[in-house]
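Excluded from the complex is one protein chain; the other protein chains are retained at their positions.
For clarity, chains are labelled A and B in written order, and residue numbers in each chain start from 1.
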Amino acid sequence: MIYFFWLFALLALIGALGVLLETHPVRGALYLLLAFLSIGFLYILAGAPFLGFVQIIVYAGAVVVLFLVAIAVMSLRRIPDDRDLGPRGFLALVFAGAFFLVMLALLRHAPVPAAPTPTPGAPQPLAEALFRQYLIPFEIVSVLLLVAIVGAIVLVRRRPGP
Amino acid sequence: MNHPLLGFLTAAGIVFFGVLGAAAYLVLAERKLAGYFQERYGPNRVGPFGLLQPLADLIKLVFKEEVVFPQSNRWLYLLAPGIIAVMALLPLAVIPFAPHFAVTDINVALLYVLAAASLGTYGVLLGGWASNNKYSLIGGLRTANQMISYEIAMALALVGVVLMAGSLSLKDIVAAQQHLWYLIPQFLGFVVFLVSMFAETNRAPFDLPEAEAELVAGYHTEYSSMKFAMFFVGEYIHMVVAAALMTALYLGGWYGPWKPGFHWFALKMALVLYLMIWVRWTYPRFRFDQLMRFGWKVLIPLALVNLGITGLVLLR
Partner (left out) sequence: MNPTLYLLLSLLLFGLGAAGVVLRRNTLFMLLNLELMMNAVGLALVAASLAGLLEGQLIVLMVLAVAAAEVAIGIGILVSMVRLKDSPLVDLWNREEP
């Protein structure tokens, strides 16, 4: 099991590095796909198969396809140096690095239980909690999705000329 | 001898080769039936009644010239047919063909099937893009749009079944149909699922991605030899899988009037496959805007109505 963890962790990191460094739009999206798939498998390894497959369906199956279709429709080409390597970029990197170090220090002192008690991975307890205890957040999220759909349509609609 | 992995591998092997064989003979069946629908004989030269035709097709495809165009994106170009074939095969792992025979049974089987279906889009999309040919690209984009749109209707139709069975495991779903096939209480969902399965398998009247009159051959224009064969076989495996899913979800799986068993499953699958071939050779192709309008304004609302009624009846 632990070997699978390392394998998918490595693949996820390769995907993340690719998204960070690649300049070709389609290849960048494919690196993201690699990261999404690996994270999905990591969910399954962590005993959350429901989430893992939802992750693969939503992120890998829909979000990246949406990106690829958008790239193809707008015929976005490679922009060789869109990386900001001036003083501003350097400063940003410094802060990102500082954030990383602070989080790492926090993680070292985080109270993580030594013997983890995995939650049951079956979908039933998840559904019980989602539709009883957390029904209102669930409904709000669904309204949010509706608003996003309408917003996206309004954003890209070609307005009739004056 | 009784290592658990051994039984698993045996089951996987039986399903894999069984489905490959079924897909090969499905091609023959399709050509034969197309012949009969058009008042001709269909292939009848190779072997008795043309029964060796799949073998002849295979030999022909293997010996065709491999063509990789220099302007194509080599890795993705070679990867795409593999993605199609593998993603078509994946759902077979969770389909219960007989009361005690399935490669495996997981508690989120339906989500697994949907995940495999949604990843199958990449084969077409990347194949179309990597070929570096405008017809291929348009074919690939059309498929991506079509598959994403119809997947929503498919998933919504499936939720009705999940609500009734109270489980995402295909084995439990079939077991819940012992007395009443879901075809009857879920008729609306069945119709939606059937139509979106036609779209998912890219078959007429939804074969826009490879509309030969407009797009040469769509996403597989630039593919030859075994790579084309992968696309081709992938489509037929997809049909077999779709028929198996429909049998398990709506037609009561292995249950029948007499002794339950694999024979009922196979018979129902054959009927569904016959229906798919029949529809292909009977109806003309949709136009792309009609396809989109039908998917979003007819199928998805129908699936939602089905879901609402199911929910109300179950709550009562």
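Heads up, the rule we're going with is that a residue touches a chain if its C-beta (ideal position, glycine included) is under 8 Å from a C-beta of that chain, and two chains touch if they have at least 3 such contacts.
All figures in this text were calculated on a predicted structure; none of them were measured in a lab.
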{"item": "Chains still shown that are in contact with the chain withheld from the display", "value": "A"}
{"item": "In subunit A, positions touching the absent partner", "value": "1-2, 5, 9, 12-13, 15-17, 19-20, 22-23, 25, 28-29, 32, 35-36, 39, 42-43, 45-48, 50-51, 54-55, 58-59, 62-63, 66-67, 70-71, 74, 76, 79, 82-85, 89, 92-93, 95-97, 99-100, 103-104, 107, 110, 112-113, 116-119, 125-126, 129-130, 134, 137-138, 141-142, 144-145, 147-149, 151-152, 155-156"}
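Criterion: only the chains that are shown with their structure count from here on.
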{"item": "Centroid spacing, where centroids are CA-atom means, of subunit A and subunit B in whole angstrom", "value": "29"}
{"item": "Complex interface listing, subunit A residues touching subunit B", "value": "26, 30, 33, 49-50, 53-54, 56-57, 60-62, 65-66, 68-69, 72-73, 121-123"}
{"item": "Complex contacts: residues of subunit B adjacent to subunit A", "value": "76, 106-108, 111-112, 114-115, 117-119, 121-122, 125, 129, 137, 140-141, 144-145, 148, 151, 168"}
